[in-house]
Structure formats: C-alpha cells, structure tokens
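What follows is a set of notes on a single structure, which appears directly below.
Heads up, one of the protein chains got dropped from this complex, but the rest are sitting where they should.
The chains carry the letters A, B and C, assigned in the order they are written, with residues numbered from 1 in each.
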Amino acid sequence: MPVVTKPDVPAVKDNRERFLERAMSRHHYSGDALIEVLHTAQELYGFLTPALLKTIARKLRLPPSRVLGVATFYHFFSLEPKGEHSMIVCTGTACYVAGAQGLMRVLEHRCAKAGSTSPDGKMSVQAARCIGSCGLAPAVIYDGKILPRLTPDQLNAELDRIGVK
Amino acid sequence: MAERIIINPVTRIEGHAKISIYLDDSGRVDSAQFHVVEFRGFEKFCQGRPFHEMPGLMSRICGICPVSHILASAKAGDHLLGVQVPPAAEKQRRLVNYAQLLQSHALSFFHLSAPDLLLGFDSPVEKRNVFGLAEKHPETARRGIRLRQFGQRIVELLGGKKIHPAWATPGGVLSAVSTDTRDEILACVPEAIDTLQKALSTMKSIMDTFHDEIEHIGNFPSLFLGTVSREGELEYYNGLIRIVDGEGNIVADGLDPLRYHTFLGEASEEWSFMKFPYYKPLGYPGGMYRVGPLARLNVARWAGTSLADRELREFKQRIRESVCQSFHYHMARLIEMLHAVERIEEIASDAELLDTHVCARAGQNRNEGIGSCEAPRGTLFHHYTVDDHGLIQKANLLIATAQNNLAINKAVEQTARRFVAGNTMTEGMLNRVEAAIRCYDPCLSCSTHAIGQMPLVVELKSSTGDVLSRIERG
Amino acid sequence: MKTIILAIGNSLRRDDGAAHRVLELLESQSGVFTRSLLQLAPEQSEEIAPARIVVFVDADIEPGPPRIERLPRGDPPPRSPLAHSLRPAEVVALARSLFHFTGQAYVCRVPGADFSEGEGLSGTASRNAIRAAELLRDLLYTPESR
Partner (left out) sequence: MSVRTLEIDGKAVTGVAGQSIFSVAWDNGIHIPRLCHVGGVSDVGACRLCMVEVEGQRKLVAACMTPVEEGMVIRTNTEQLLAHRRLIVELLFAERNHICAVCVVNGACELQDLAASLGIDHVRLRYRFPTLSVDTSHERFGLDHNRCVLCSRCIRVCDEVEGAHTWDFSGRGVNSLLISDLGEAWGESESCTSCGKCVQVCPTGALFAKGKMVSEMRKDRRFLKYIVTAREKHEWVR
C-alpha cells in the first residue's frame, strides 16, 4: 500500500518502503520504537513527509499527533527537504566566545537561517549546542566533517569552493 | 494667510482635537479646520478574531455609546449567520438602543448645552456651566440627572453593565427579560415624559432669544442622512436610508444600508486622522452630509408616536421645510428623547418582550456582514469581511462623528467668520466656536480620563509664527 | 454616616486604571462604600449626596508622589465642556446645590507613567497605588471612624 509520496523519482526500483517496513517489523511494530523508526525513515528519505508520518503512525498504532509531536521535538528530524550539503554551527559556550555568531551571520547572509535550507536547495544550516570539540572552537560541521577554528573569511572561502553564490 | 488662531481644547479626553482658524492679511477669517486624532486601532486589532467576539470587542470603542457599537456589530453578525433574530431579541435590542439615546442625549442637553441655552452664551463663564445651571434651575438639573439615570438603568438591567455591556450577540441576545425588569422600566416612564415636556416648553419659550446664534452657528445647506421606516417614520434599529437636501427635497430614498458603500465614499485629509465620508453622486466635498438628531428629524415624515409627532409637526412648521441650522440639534435631541420614552413604553408593554426565545442559532453562511443602526450621534455602520472559518479579515467602521466631520468643519469656519473680529479673540467668539461643535456632540472615541487634561488653549499667531496672544482655560 | 470612595479611570489605558487598583488594595470596612467608574457623570452627584466623606481616586498624568487633597468649597474652576465626563469638583458642586450634600470631599491622585492602550499598570503606577491606599487608610480608617 504505497501511500508514501516520493521526494524524488528514482530511476531504479524504490526499495525504501521495503526497508522502512523491515525496520518496523524488526521492532514488532511496537509504539516504543517510534524514535528508531523515525530515524530510519529520515535516513531513507532525507526528511519526513506528512504521508510518511501517517504511515508510521498507522503501522505502529500510534496517534498521529504524538508522531508529529516527537518528530518536531527533536532537531534531528526534519520535515522539510534537506539541502545538498549541511553546515552545523556549534554555538556552545566555547565556540560562542570564539565567534560562532560571526560564522552564523555569514551563513544567514549567504545561505539560510539556522534550521532552514537555502532557496536553491544547496545548503541546510543548523545550530548545535556544543559538539564536544571545544578545543577546536569555533567549529562548524560541514557534511559530517569538522572545520576547526574557522574565521568568517575562511568560511566564505569554503562556501565559494562549494559553489554557494 | 497672515495669522492663525489655534484652539487646542481636547487632547486627552475622548481622543485629540484641535481647531485652527486661519486669518487672511486683513485679519478676517479665511478658513477653519477641526483636526481630529481618532484612535483607529480597533479596525486593525480585530483582524484574525472570531466574529462572535466582535460585539464585546467593539463595545470597548466607546464608553458613551457602547450600545450602538454592540448593536451594529451584532447586526453585522446576524448578517454573517444569515438569520432573522427572534422577535423578543429584536425588541430588547430596540429597547436598549432607545435607552442609550436617552442617556446620551440627556447628558448632552442637560449638562453640556443647557448652561449655554438657559443661562445665555454671554453670561460669565464662571457661571455658564452645570453649577450655574444647578443654582438657577435646580429642578431642571435634577430632572436631567434622573432622565439620564433612567436610560442608564435600562441598559444596566438588560445589558448587565452600564458602560461596556455585552449582551447582544450574532443571532440575538443572551438572556430574556423578567417581569420585574419590565415593571421597573414602565414605572419610570411618566416622570421621564413630564421632564421632557417641561424642557420642550422651556426651550420653545426661549428660542427667539437665540436669533443670532441660530442664524450664524453652523447654518449652511447640506445633505442630511438618516434611517427611516418603510412608512417614513423615525427609525433607529432597522430601516432604509433616506437622504434629503437643505430644502427638504428627497435626494435618495429607500437605500439599503447593507449597500452603504455604493452611495457613501470615504475621503481623507492629511491634516486630520478622521475620515471624511461624503455622498458619492455629489462627489467630494460637495457630497457633505449631516447625520444625527437633526438629520433624522429632517428625513422623517412622522415620528410614529403621538407626543413626539405633535412636537415634530410644530418643529417643522416653525422652521418650515428642512432645517439647516446646526443650533436646532438641541431641540431635535429633546424631541428624539420624547419619542424614545414613548417607544420604550410601547416595547415594555408588549408581552412579546418577555419571550424566552432570544437567540437564533446558526453557522456562518456568508463572508461579508454589514450592520447599521442609528446611534445617538447618527448613523453607524459596521462592515466585516471574514474567512470561511469566521475569522475577521477586514473591518470597516463608519461612525457618526466622522460623517459629521465635514459639517463640523464648515460650522466652525462659519461661526468663526461671524464672531472673530480682528486679531483679538473674545470669550464670545470662543464660546460660539465651541457651541458650534457642541451642536454635533462629537464623540472622538475614548481615551483616558485622568487628572491633568490639557486646558483649552487658544493661540493667535502672526504670519511669522509668533504668538501674539493666548487664552487658556481649564 | 458613610464614606464613599469613587475610583475613576479606564483600565484599558494602562495606568489610567490605577484608581481601580487602589480600591482592590483597600480592605472592606463597614461604613465605607466603594465604586469603580470609567468616568464621572452627573448622576454621581446624587450617589455621593448622603456621604459624610467622599473621595475621588483618579490617575494623574503629572509625575510625583500620590497625594490626597481636600476639594475647596465653592464653585469649581470654570470650563466650557466638549467632552462627556465631569471633574470631581463639578460633581461635588452639583451634589451640594441639588442634593444637599454637606460632607467633605477629597481627591486622591495616583500618578501614572504609561497611558497607552492595553491592560496592566506600570511599576510606577503600581507603587503609587499601594502608597495611595496607605494614605486613604490613614485618612479614612482613623480610630474615630471605626
């Protein structure tokens, strides 16, 4: 019963529904596994559509409002398509003191506000509370890779390199 | 333009107003402007609110005539629901509307205007006030208070509160009237009628002494707009709009208040925050019209109640055709009050008033609702646009004082022309400029009432902006 | 004979409603009647007539400490009204000439700071309301009036 709308149309057969189903079945469709299932769905689809949430709620026999509540509570889950790349700015105390706000301003100016994606879909920007690398402050995580002791100029150069206009 | 006289009277009470009189080089009055800073927040902050909240919200616009705003608002709500309110509810609404007219007019006549009228415009300012009146005519002053209390009491009995009652709701009203309430109302009627007949006969006996004021305070041709019943009687709650010209000829008749925007335009001027409504076919500012007590008597053929009819006939004979003199607003208020008391008696005697079915229930059936009624100061329109879930998207309020705005300006200008002589300002001139405004009993929407209001300031300025003289009083 | 306290003001204009707060702060006491009003109208002259002491509590736009003043006898200062409310002195003058009021009249001023649209008092007005209530207690709740 494919109710899931596909964020993009794959050339090959889409196995994602099957993977998601398998994840739920592994947890015996238990409501307690909601967060794990949401994780799987997010990894498979990149973001959580209303249709996806509805399917998960029905399979796990949970009220839809709780599923949406959980999905919006954690910053990890996204209800909008993610950008091609992501930058997570650490705004923990050490990074803040070392100038995280300046980095955030650069990203806001050139890409998007924290928590959203640039209009061209190129870059998602997020803020994090302390990533535990205070020695590298201020730090930005670019596609899972730490960019340590970053200055606004270096960040600008990095964005140029990635191709952000 | 050489000199400018500025009267800066009401800054913190009921909005902000200022009068500027412009003199030409020879010291004669060139023009006059009545500036108003009206608090217009209501049209903005009701956006996004459910329309059922509107009567309660709109009643907050004014502490003087909250009932009118509730009624116009509830009627706009009726329109959105597409229902006919139950007869008992309509009777309650009419009753309270008459009661409010009574209390508002009583204050205007007995306490604001009577000192001018009964003591004379040129009597010393120390005595020409409500205390001077209390000294010389204690019985009139006392009666005026009791008449106002009667009106207030009805509003309180039916509305639950005197100042911001919230009892009318889209579809009807909230509760039924008890027999005790009805009896209490009826018991007060005879004294009220007596008070008004006495005041009318006093007023008629002194009318001729005001020849000068009648001729020169706000006497100019204009259109008059008011609501009449299908039979052409005085009507305050539900009727059709009629417009007559300065000679009493009907210019337009049978206009549906729900289509007000097809015949009324709203202009604005940079020197005032208040709108300048006008009659569209005659353009701006040629389409100047007046509303309120005098306008209603001018558009109606009959009052529809016996005592008021007799007075109205006499009034119309006395001044023939249509009445253009603003001064007659005072007399018109007395006749309207008499009519209101007669109608109050009529409604209170009707058994249907006590019916307990007072609210028609329905869901929203339209996206646009218009409600209109006659407020003490004139015709009032509330116009709401709502989304499919009943949330207000746009609200337009056309209030009586705004509709008299052009006429008030004209009256001030004309009065100043007559009573301003040279570069000096006399008490008499000031009195009469204020008297010209007082005819319309303008209500400039509510503000604070704290101690420390700005005094009345009159400034005479030279062309270079120097203050040549200045009068200030509390 | 009784004491009447009239609180005047519009609580939708923030500190303009300070007088109402003063009333709330006063404990009820036998022989003391209180009323909250938006503004004074002629009919208040009849209401206050039977009182021995009447106090008008009102917000004040002039800054300074709250204070209670005795209203002088005699006519109130003249004015030519365009607005629809009366001043305390006017209500008292009416009460004297029409309803045989012979009592003493006071005005209690509660200075405010913020008279914009909205509800709730500013810190200034709140403090002044508390002080004004104390002043009223001193004036009205003296041993002989108990």
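What we mean here is this: a contact is a pair of C-beta atoms (placed from the backbone, for glycine too) under 8 Å apart; a residue touches a chain by one contact, two chains touch by 3 or more.
The structure presented is a predicted model; accordingly, all values stated were derived computationally and were not measured.
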Exercise for review: Could you run through the displayed chains and say which ones the absent chain touches?
Suggested key: A, B, C
Exercise for review: Out of B:44, B:211 or B:389, point to the residue that touches the absent chain in the complete complex.
Suggested key: B:389
Check your understanding: Who touches the missing chain here, C:37, C:71, C:108 or C:121?
Key -> C:121
Review point. Since one chain has been left out of the picture, which residues of chain B touch it in the full complex?
Key: 48-50, 52-53, 55-57, 60, 166, 169-171, 174, 361, 363, 389-391
Exercise for review: Pick out the residues on chain A that sit against the missing chain.
Suggested key: 50, 53-54, 57, 63-69, 72-73
Study note, to complete from the structure: Listed in rising order, the chain C residues that touch the chain left out are 11-12, 21, 24, 119-123, 126, 129
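Assume only the chains that are shown with their structure count from here on.
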Practice item. Make each chain a node and each touching pair an edge, then name the shape: line, ring, star, complete, other. Key: other
Review point. What chain is the most remote from chain C, judged by the mean position of CA atoms in each chain?
Key: A
Check your understanding: What is the distance, in whole Å, between the centres of chain A and chain B, each centre taken as the mean of its C-alpha atoms?
Key -> 62
Point to revise | Gap in Å, rounded to a whole number, between the CA centres of chain C and chain B | key: 29
Practice item. Please list all residues of chain A that touch 2 or more other chains. Key: none
Check your understanding: Where in chain B do residues touch two or more other chains at once?
Key -> none
Practice item. Please give the residue numbers of chain C that touch chain B in the complex, ascending. Key: 8-10, 12-13, 15-16, 37-39, 41-43, 45-46, 58-62, 75-86, 90, 93-94, 97-99, 107, 109, 112, 115, 117
Review point. Considering the complex alone, what residue numbers of chain B touch chain C?
Key: 9-10, 12-14, 17, 39, 41, 60, 63-64, 107-108, 110-112, 125-131, 134-135, 138, 141-142, 144-145, 148-149, 152, 163, 430-431, 434, 437-438, 442-443, 446-452, 455-456, 473-474
